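Please see the structure below; I have some questions.
Every protein chain of the complex appears in place save one, which is left out.
Now for subunit A:
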Amino acid sequence: MRRAAIIGAAIVALSAAGFAVFAQSESDEASVDGLSFLGEPVTTADIAAGQTLYAENCASCHGAKLEGQPDWRRRLDNGHMPAPPHDETGHTWHHSDRNLFIVTKKGIGAVVPGYESDMPVFEGLLTDDEIADVLSYIKSTWPDRERTFQAEVSANEGDK
């Protein structure tokens, strides 16, 4: 009797755990309402992965809170511009998904030939999916106004 009770309790516990895992998986795969990148829906798992990648690869220049480098509108001594904020105080939300992806992967020179910048080229450092995750995370932090504006810019440029 006692053994049967233990087995029953274990089954309940495992079922609960399984449900929790399933629920977590469902949650991770859930699309974030109103957020996409290059036409693909963005999930909470994408954003979480992007947040981690951002902390590891971007935050040292663009700031842990996406605040950018101090006095970012003033040129550095080397003539380059400091890393701008990625939050709503910067200009990132003026650029289409495609533009942001190309700049991150290939460098600013890929969209403005000859432009010199301290930002590295992330091709070879991050996969395309990882770059998309980072940019999805950044987009997820924007207020509605900036997110809507950027969605229109992306649509106008032909991003899906």
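By definition in this document, a residue touches a chain if its C-beta (ideal position, glycine included) is under 8 Å from a C-beta of that chain, and two chains touch if they have at least 3 such contacts; residues count from 1.
Just so it is clear, contacts and distances are computed from a predicted model.
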| item | value |
| --- | --- |
| Protein name, per the UniProt record, of whichever chain is missing from view ("BNR/Asp-box repeat protein", "Serine-protein kinase RsbW", "Simple sugar transport system ATP-binding protein" or "F420H2 dehydrogenase subunit F") | "BNR/Asp-box repeat protein" |
| Residue in contact with the excluded chain [from A:T43, A:N57, A:S96 or A:S136] | A:S96 |
| Touch with the omitted chain, as defined above, among A:V32, A:A45, A:A59 or A:V111 | A:V111 |
| Positions on subunit A contacted by the hidden chain, ascending | 73-75, 79, 81, 84, 91, 94-96, 99, 108, 111-115, 149-150, 152-153, 156-157 |
